[in-house]
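Let me give you the structure first, and then I'll get to my questions.
The complex is shown incomplete by one protein chain, all other protein chains being positioned as in the whole.
Let's look at subunit A:
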Amino acid sequence: MSFVKCCFESGEGHDFLDSFVQKCTDPGCCCGCCSALRPRYKRLVDNIFPASPQDGLVKSNMEKLTFYSLSSPEKLDRIGEYLFQKASRDIYRRRHGFVIIAMEAMDQLLLACHSQTLNLFVESFLKMVQKLLESTDPQLQILATQSFVRFANIEEDTPSYHRRYDFFVSKFSAMCHSNHSDAATRDKIRLAGIQGLQGVIRKTVSDDLVENIWEAQHMDKIVPSLLYNMQTAEKYETVSCMETDTRDGAEESPPRLAEACLRELVGRASFGHIRSVLRPVLTHFDRHELWVPNDFAVHTFKIIMFSIQAQYSYSVVEALMQHLDAAGPGASDPRSRTRVRAARAAVLSNIVAIAAGDSVGPSVLEIINNLLTNLRASVARDSEKETDEKLYQEALINALGEFADHLPDFQKIDIMMFIISKVPSSQRGKSTKADAMLQTILLKSLLKVGTTYKTTELSKAFPAAFLEALLRVSGASEPGTRALLQRILHTLLDRHSNAPLLHTPTVDYAELGLTVEKCSRQDLIFVSKHGYAIFSSLYDGLQLESNTLENVEAIYTTLALLCIELASEETVCDILQLILAVQQSALSNPVLSVAGQCQLQAVVVSLTALLPHVMPLMKLDDYIRKIIDSRSSEAPHLLPPLRREYPQLAPADMPSSLPYLMIDQMAVCECLKASGVESARLQAASPYAGGATLSLAHRHSWVEAGAAQGRDSLADITAGPVLEPDSANSSPGVQRHPMQAESVSLEALRRAAGGPTEAEKREAERRKATLNNAFRTAPFQHLREITQPKYEIKDKLEEIFNSISEEPLLPASGSCSPGGQTKSYQQHVPAYTKYFPELFLY
């Protein structure tokens, strides 16, 4: 033995003999007779095999082989080659016991090897694995996979340029789809397939020199194989964390392992590779028709979102969004296509929130813009009323909301501004049905985003441009759109969750349990800047003929919220002024139906009743209680709740015939004074006369623009509405103000006793206001009708205009009031010249 050994160890004879022996591969020739002549490594390898495969690997001899290979690593390639040859022979002869032993030996050698020498051995090792995988025996396939996984977990430090894994990817993917008749075996094969894929991924992903696993030809096999296994799970539990290993049995069931593997794959994907993972995912869902129902799609995409590197997460959203409209295999049927689209959008809304946290800058607006574009496309498609299309739109809006929900507040405002800038303006020219629909949809999205916004300061919630845009839409022609807009205002105004309590008008606020907080300095500045624009737009909103009950209630809620949020002594006058103007308009606006008039009266009384609840105004409370009491006995239709239809009212029950049941401006002033609130502003006549009935759009936008830009008055003279009492008297058909001297209410008497001259003066002013109001709010036709029979209108108008032009020169009449009052004057001069240009032509 030793002789033979030293013979072989030294000299050239070694190689010669070696190659000679190698050629003689038939064991029958060499085994017994000339084993002494065989090279040492072959003898060592031969010795590890027991006589009978049941005995297993001969441990002591295996140790010898290991020691040998470690001490002379240059022999490793030959050892590997020889082991492989032996195993191939055994596979061919179906001696599986020996194959298993050979594989075990290879595993041990692999682990024992130093990494520098590993490359020599790996080639034959992988050939061995492939050979086993090629066999039809599940046991060998599984064995091969296990060995491969062990190999995959070894970190190599030498590059392996020529190694390719395409067979492994193909074979492991095929194993993932195993359809073995025995369920247990099938699961084992599938598990092995997934483990194998995991191994390939681990091996290749970190090494740039080997095959690029992200290429389509590999991803198209790997990703569907994983998904196919995942979708067989009975239920989909999405765990957000990355530590899937903490769950029990992750290694036991194919779906779980596949999921873990997908997580790993996605987690390792860099930006450029995300697409190559996502594309097969989307195709798989299309092919297997997994969008409807979309449980699995949601599950999968959540997994992807949770495992992807955070900075890339928006690219998933992007990819899905681009796929929204893609045609699936069932594209021929438009109905099913819409359904698929809706389901995809639902998936989107489920995952978009996860992306939101990490999105920054342009990607946010990109996503929003994309969603809006899809919405617009959907609206354009929606010629017939399809419920699926509706669902799709809902889902998109939800997605928008979800996304916005997870953005910081300052971005929400940006987004809302962005959305409202996309709202088509229905005011100029004729709005088509699609436009109106798009408007509604966009407002719905806005509402969704708005609900996620937590208002802290009004000035931040309503930047000037945003407020302006909102108020512009508030004059939309569709009642539904207007109601929607009010709801947006509600959600943005409501800081103390009072909105649900104030859904419908009421006079009993005590039981509602409203949350009231003193309003801050900033809010006061905000309201002094923009209050008029808001109030004026709400006032106009109440004057529209097309209002439904919903509109009126919605505006009530907005006003009530404003009362609560802006409760302070500085604002109470503005609010009361508006309330009184509304009351006035309910009597004088000719376009309102009887029901509308009653509704407005009820709103007025409700709002007035609210004020004492947000501020210490005891007197006002008493006063309004009195009115409520007398109304409830005499005219319950003037109290909330609002009704859609009011039964035929007798002329005596009409609001205009019940002046003593109205809220009286003077009385209110008294009440305020009694509570120590400066009421001077209230005494000035109402600036809310910008009736919205005539050429609404034009006028409205003008008033709006002026107010929103906060143009401050240059003139500090204040003027109420400007018509001389004479002219008022001579104007026919204009309703008399209820607070005329004839009225016999207690207040009127008291006032008459108190100071008749002062009262008269005010009354004259009030009448002016009424007349003014009538001219501004009544339709032109109406005005013409009532004026024509008796007067030469041209003369009359000239008179009026003269008076207007003279007005600025007149000394200030009545009380002096700043703020909104001055603006009201400002608007007056152009109010006639601009709003009634037709009159000049006449």
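In this text, a contact is a pair of C-beta atoms (placed from the backbone, for glycine too) under 8 Å apart; a residue touches a chain by one contact, two chains touch by 3 or more; residues count from 1.
Rule of thumb we're sticking to: contacts and distances are computed from a predicted model.
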| item | value |
| --- | --- |
| From "GPI transamidase component GPI16", "Ribosome biogenesis protein ALB1", "Ras-related protein Rab-30" or "Probable metalloprotease ARX1", the hidden chain's UniProt protein name | "Ras-related protein Rab-30" |
| Full-complex contact with the absent chain, from A:195, A:225 or A:393 | A:225 |
| Sole residue of A:95, A:150 or A:163 that reaches the chain not shown, by the stated touch rule | A:163 |
| Which of A:137, A:215 or A:252 contacts the chain that the document leaves out | A:215 |
| Contact partner of the left-out chain, one of A:49, A:68 or A:84 | A:84 |
| Full-complex contact with the absent chain, from A:131, A:323 or A:637 | A:131 |
| Those residues of subunit A which, in the complete complex, touch the missing chain | 25, 81, 84-85, 88-89, 92, 122-123, 126-127, 130-131, 134, 136, 162-168, 170-171, 173-174, 176-179, 215-217, 220-221, 224-225, 228, 280, 283-284, 287-289, 329 |
